[in-house]
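Other chains of the complex are left out, but the ones given are in their true place.
Should a chain be cited, it is by its letter among A and B, assigned in written order, with residues numbered from 1 in that chain.
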Amino acid sequence: MEKITVRTGKRQEFFDVTDSVNGVVKKSGVNSGVCHMYVPHTTCGLTINENADPSVKADIISVLEKLVPEDGRYAHSEGNSDAHVKSSMTGHFLCVLVEGGTLQLGTWQGIYLCEFDGPRTRQIWIKVMKQ
Amino acid sequence: MEKITVRTGKRQEFFDVTDSVNGVVKKSGVNSGVCHMYVPHTTCGLTINENADPSVKADIISVLEKLVPEDGRYAHSEGNSDAHVKSSMTGHFLCVLVEGGTLQLGTWQGIYLCEFDGPRTRQIWIKVMKQ
């Protein structure tokens, strides 16, 4: 499997990894198949959403913060309980189809690492399965 | 990959695509493997839930609307910010196992396209991977 390393810059941030993942797909030589992405962390996630207007990312972060506030009451005492919950709400993995040696994304779609407890150095593990 | 086209009829609606997806699986000729489904959109999602009582679908839509209201305050100015957020909460893809040339679903499970910004014409992209 291949690994991408990302350095996030804020506590909460959606980091665009579309081009990096597509680079791994191209390098794999797989023409038709499925690209699996996975974060080996428990306080960040992965999601797909709009790649044009950055305010969409801000809205998702803002809604999740309203629903699962950083300063809420939690049993876990490390101060990042909200980040654990948020990561289980977005999920830790993605599957995107591959055709013609490239990720098949919709026109307005980008792939984001969802940082909920940064800034940190994060990894995305990738495997491209051949059909 | 195969494509299913769906025409949704309301702003928010869970549209049952179980039979359509199973048709693609059967056509693929794959006996044992995994069916990957993917929506190339950013304001609709995919989920699995109860196929019997339609009030379950209504409840999921209702809860998501309470948590992420259409008329909430958002930065994105196209009037469908809630739909972007909701799609990242349900997710844009599904993986269901295939055995005997058919989707392996639980007795009460159906596959739904989650429309959050309709009515629109939507696509589901499908690839059936052989074991």
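Worth pointing out:
We adopt the following convention: a contact is a pair of C-beta atoms (placed from the backbone, for glycine too) under 8 Å apart; a residue touches a chain by one contact, two chains touch by 3 or more.
It should be emphasised that the depicted structure is a prediction, and the values quoted were computed from it without experimental measurement.
All protein chains share one sequence; of the complete assembly in this entry, 2 are displayed, while the total copy number is 3.
By definition in this document, only the chains that are shown with their structure count from here on.
The best fit of Cα atoms from chain A onto chain B calls for a rotation angle of 120°, in steps of 5.
Note on chain placement: the centre of chain A and the centre of chain B lie 20 Å apart, centres being C-alpha means. Those residues of chain A that touch chain B in the complex are listed here as 32-34, 47-50, 53, 55-56, 58-60, 62-63, 67, 89-91, 94-97, 99, 104-109, 129, 131. On the chain B side of its complex with chain A, the touching residues are 1, 36, 38-42, 67-68, 72, 74-78, 81, 84-85, 87-89, 91-93, 95, 125, 127, 129-130.
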